[in-house]
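Below you will find the structure I want to go over with you.
Shown here: the complex without one of its protein chains, the others still in place.
Order of writing sets the chain letters: A, B and C. Residues in each chain are counted from 1.
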Amino acid sequence: MQKIGVFVCWCGSNIAATVDVKAVAEALKSEAGVVFSTDYQYMCSENGQAMIRQAIREHGLTGIVVCSCSPRMHEATFRKTAVSAGLNPYMVEIANIREQCSWIHKDMAEGTEKAIVLARAAVAKLHKNAPLTAGTSPVTKRALVIGGGIAGIQTALDVADAGFEVDIVEKAPTIGGRMAQLDKTFPTLDCSACILTPKMVEAAQHEKINIISYAELDSLSGFVGNFTATIRKKARYIDEDKCTGCGVCTEKCPSRKGLDDFNMKLNKRGAVYIPFAQAIPNVAVIDPEQCLKLRTGKCGLCQKVCSAKAVNFEQKDELIERQYGAIVVATGFKPIDASAFNEYAYNDSPDVVTSLEFERIMNAAGPTKGQLVRPSDREHPHEIVFIQCVGSRCTEDAEKGKPYCSKICCMYTAKHAMLVREKYPDVNVHVFYIDARTPGKNFDEFYRRAVEQYGVDYIKGMVGKVSVEGKKLHVQGSDLLNGEQVHINADMVVLATAIEPDPTARALGTMLTASMDTNDFFTEAHPKLRPVESPTAGVFLSGVAQGPKDIPETVAQAGAAAAKVIGLLCKNELTCNACVAHANEAACNGCSQCERVCPYGAISYEEREIRSPEFRGVRRIAVVNEAVCQGCGACTVTCPSAAMDLKGFTNSQIMSEVDAICR
Amino acid sequence: MSMNREWTPNIVAFCCNWCSYAGADLAGSGRMNYPANVKIIRIPCSCRLNPMFILRAFQRGADGVILCGCHPGDCHYSTGNYYARRRMTVLFSLLDYMGIERGRTRVEWVSAAEGAKFAATMNDFVKTVTELGENKKLGDLRCKK
Amino acid sequence: MSLTNQVTAADILRISGVDASRCMQCGKCSGACPNYDEMDIPPHRFAIMVRQGRITELMESQAIYRCLSCFACSQRCPRNVEPAKLIEAVRLTVIRQKGQNHMKADSIPEKLDEKLPQQAIVSAMRKYSK
Partner (left out) sequence: MIVNRLQELLQDDENLQFVGWEKGETPFDRTPKTFTAETLGNLCYDSFCGSNLSKYLLSQKTDKKTVVLLKPCDSYSFNQLCTERRLNRDAYHVIGVGCKGKIDGEKIRKTGIKGILSVREEGETLKIETLYGTTEIPRKDVLLDKCLACKGKEHKCADEVLGESEDTCVGDKYETVAKLEAMTPDERFAFWREELSKCIRCNACRNACPACSCIKCVFDNPNSGVQNKAAADDFEENLFHIIRAYHVAGRCTDCGECSRVCPQGIPLHLLNRKIIRDVNEFYGDYQAGDAIGQRHPLTDFTFEDSEPNAERKGGGK
C-alpha cells in the first residue's frame, strides 16, 4: 500500500478563486492510501517545495499528488522536488486543476467537485505507479555520412571540425555528387567546380574524415549512439593506395564503348577511367562490364602501363564493419528519366536534352569542351527552347511524373538561358513556363535579369508537342497570355526534368527504419520544428534526400544536421526515456504484431526459456530496446494478451484513472 | 452535491500528451468555457488508447468517451494517430452495431494551437451526449439479464 | 433553339468524371491541340470555365463541334484533367437538350476532305449523332 501525500495549490487566486482548495485537500484525506493532505498558496515556490520535501520525510510518503497547473508546466519541477527528498521522480502525479478546471469553470461548487475527481484519479493512478529508472546507453563517437555530394561533404566537414571522426560512404568512384556536374550556380553565376573542389580537397585532407568511395551500406543494426554498419566497398580493380591518378591507363585502354556517366552519357570513355579531373580520391576505376581483361581474359594493357603497379584484376568486394553513434542520410537526387516524355521527342532526337545534359554541354570540361553545339551534328544552334516542369507538378494518378514542384528548375533554367544569351547573343532563347517560382534571396532579381537584360523570351504556357522536322525541331506550345498557339522551329530543346530521390534511397530507408514519404523522400521528425532529424533517433537528414532544395539550402541543412550530430556525439551516454514499453514474457505470444506498428523498430524477438503456469519451454518473446523506444504505446494496444505494457502509462494505471473518474 | 442539479453526462476525454492535452491547456489559458463534466485523462499518444479503456469507462458509468489526438500527419511519434484512427473506426462501428449510439463515441484531432477547437468540441460533444441521455446500455450489455 | 435548362459544373463533373479544379492552367493541352486555330475556346479554357460554372458559354461555343476528339490534350495533361472528356460532356448536354443531331450521317460525305484524319470521321459519327 502506498503512502500518498496530496498537495493542493492555490496558484494565488488562479485556482483558489473557483476551486475551494481547502475542501479539496479535506476530501482527499479520506481516499485510501492518502496519509497527508494540505494546501498552499504557491506549491511551486521554494516554500511550497520545502513543504513537500518535509512531508515526504515526516510521513514517509511513497508518492505525491500535486493538484496544480498543467503537468506540462511544473511536472519536471515537482519531480525534482521529490528526488531531492529521496523519492523516485516517477512517484509524482499531477492533477491539472488550473488549465483543465479552475480556468474554465465559473461555478465554485462545480469547480471544486471536478477538482476532487481529478485529484482522486491522480491518487488512483499513483497507487499503481512503480519507481522507474531511465536507462543509459553509451555513445560511439563517430558519425557515418551516406552520400558524398555537397550535402554529405558539408555535414562531414562540420562534424569533423568539432573533433569527431566521420566516415563518408559514396557509391560513385568519387565524391562530389551532382554539384560536381554543374557548370555555373545561380544566382551568382560562380563556377560550381571552383567552389566545390576546395571543399572536396578539404574533406580528403581532414584528419578526422575517412572517405570510403565506390561503396554502399550493406546492412545496419543497433540504435542511436550504437549503430553497427557493414559497408560494402566494391571492387574497383585498382589499388587505391598505389594509384597516383596519373591517367596513363585511361589513355591506353583500348575499350572505348563505355558511356561517360559523369557527362550524362553524352560521350564514350575507356573501361578504366577517372570520372573527372578533380575526382577524389583521384584514383582510376575499372568498369567490369567493359573491361576486355575481366570479360575475356585478354588484354591487361593497363596493368602493363601502370608504373605504380596499382592494377589488380583479382580484387574482390570488401566488407567493412564499423561502429557509429549517428548516421546522416545525404543520398541526394537524380533527374527523372526523360524518355517517358516522348511528346518532347526526347527519344527521337539527340538535340532534345535534359538540363543536366545541357549543363555538361555548357561546361568547359564537358564533352564539347564548353562549345554550345547540337549533339546531332555539332553545329551551332540559333534557336533554343527550354521547357520547364517536365515531370513536375503532375497528379499522383497521371501516368508519369511527380506530384511535387522540383523547386530548382525555374532558377537553373533562367541561369541556362542567361548563360546562352551572354556567350552567344545570336541565339534566340525561349522559355516555356507554367509559373516562374523564384522565392529566395536575389532569385527574382536574377530571373528578371534574364528577361530584362538578356532578352530571354519567357512564354507562359506549356509545350504540347515537339516533332522532328528535318534538322529542325518543331515546337508547338501555348502562349496563354496572348491566347494563342505558338510554333517555333528550334535547333535544340532543353527539358527541365523533375528531380527524384536517388534510387538507392528506398532500400536505405528500410535498412535504417527511417520513414519515407510516397515519393521516397525521407520524412523529417517534425516538418517545422525538427526538419533535419528523421523520426528514427540517431538518423539525420541532409540535402535533397529530404526534399527538393538548392545548393545554399542544402549547405544550410547540412550544417544544421551536423550541429545535431555534434550535439549527440559530444554526450558520453544517452539518458533513455523511462516511460518505455515492456513485454511480460509470461503472457507474450511472440506473434510479431507489436513489431509491425512500432515506428522506431524498437521491438525485436528472442527465443527465451519460459517457466510459467501456462507454458514451460523455449518461446519467442518480444524484447523492447529501451534506448530506442519513445513510449508511444502503439504496441500495447496491438497486443491481444496485454503482455506489452507501457511504463508510466500502464493498462492498470489508466484503468484506475477511468474507474476513479467514473466512480 | 449533485443531487439538486439536473442530470449531466459524465464524459471521459483521452488526450494525447503532445497536441490535444496542450490544446486543452490552451483552452484553459484562454479561459474558454466547457462543461465541468468533461474529465481529461492524459495518454502519451492517441495510439495508446486501448479499446478496453473506453469499454471500461462506459461500463463504469461514463455517458460519452472522446479521444483527442494530433492531426493526421502531425503525430509526435509520426504514425500513432493513423493506427488510432483505424482502431477507433472499427471499434465505434462495432459498438454502433451492438446498439450503442454512435454519438457517445468520438475522435477529434486537436492540435496544441487549437484551444478554441478543444473547447468547442467539448461543448458540442457534451450537448450531443446530453441529448442521448444516460448511458444504460453498456453497463447492462451483460451475459445475464 | 435556346438552351433552357441550367447545366451546372456539377453536371459536367458527373457526366465527364473529370474534376476540372485539378487543372493548374499550364496550357499543355492547348499547346498540343492540332486544331487550335479553329477552337474558339481552347481546351485549357474549358477546364477553367467549367470550374467557374460558365457552362452556358461553353454550350454555345463552336469548339464543342470542332474538337477532333484526338485526345492529344487528355493524353498530355500532367494532372489527368482530360479536357477532351470535358468537351465531350458539354457537347452531350447540348445534344440532350436540343433533342436533335448537329450533324446527320448523310451530310458527312460532302464535308469529307482527304486531309481529315480517319479518327475524326469516326469520332464525328459518334459525337454528332445520337
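Just so it is clear, a residue touches a chain if its C-beta (ideal position, glycine included) is under 8 Å from a C-beta of that chain, and two chains touch if they have at least 3 such contacts.
As the structure is a prediction and not an experimental result, all values here were calculated from the model.
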Can you pull out the displayed chains that the omitted chain is in contact with? A, B
Out of A:133, A:442 or A:641, only one touches the absent chain, namely A:641
Full-complex contact with the absent chain, from A:230, A:575 or A:592: A:592
On chain B, residues whose C-beta touches the chain left out of the figure: 51-52, 55-56, 59, 72-73, 79, 82-83, 85-102, 105-108, 137-145
For chain A, which residues touch the unseen chain? 584, 586-593, 596-597, 605, 612, 614-615, 619-620, 638, 640-643, 645, 650-652, 654-656
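In this text, only the chains that are shown with their structure count from here on.
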Based only on mean CA positions, could you tell me how far chain A sits from chain B in angstrom? 35
Taking each chain's mean CA coordinate, chain B and chain C are separated, in whole Å, by 51
Suppose each chain is reduced to the average of its Cα coordinates; what separation in Å results between chain A and chain C? 46
Where chain C touches two or more other chains simultaneously, the residues are none
Chain B to chain A touching residues, read off their complex: 1-2, 10, 12, 21-22, 24-25, 27-29, 31-34, 36-37, 39-45, 47-53, 56-57, 60-62, 76-80, 83, 87, 119
Touching chain C in the complex: which residues of chain A? 343, 389, 391, 393-395, 397-398, 401, 432, 434, 460-465, 476-478, 480, 483, 485
Chain C residues within the chain A interface of the complex: 22, 24-33, 36-37, 42, 44, 72-73, 76-80
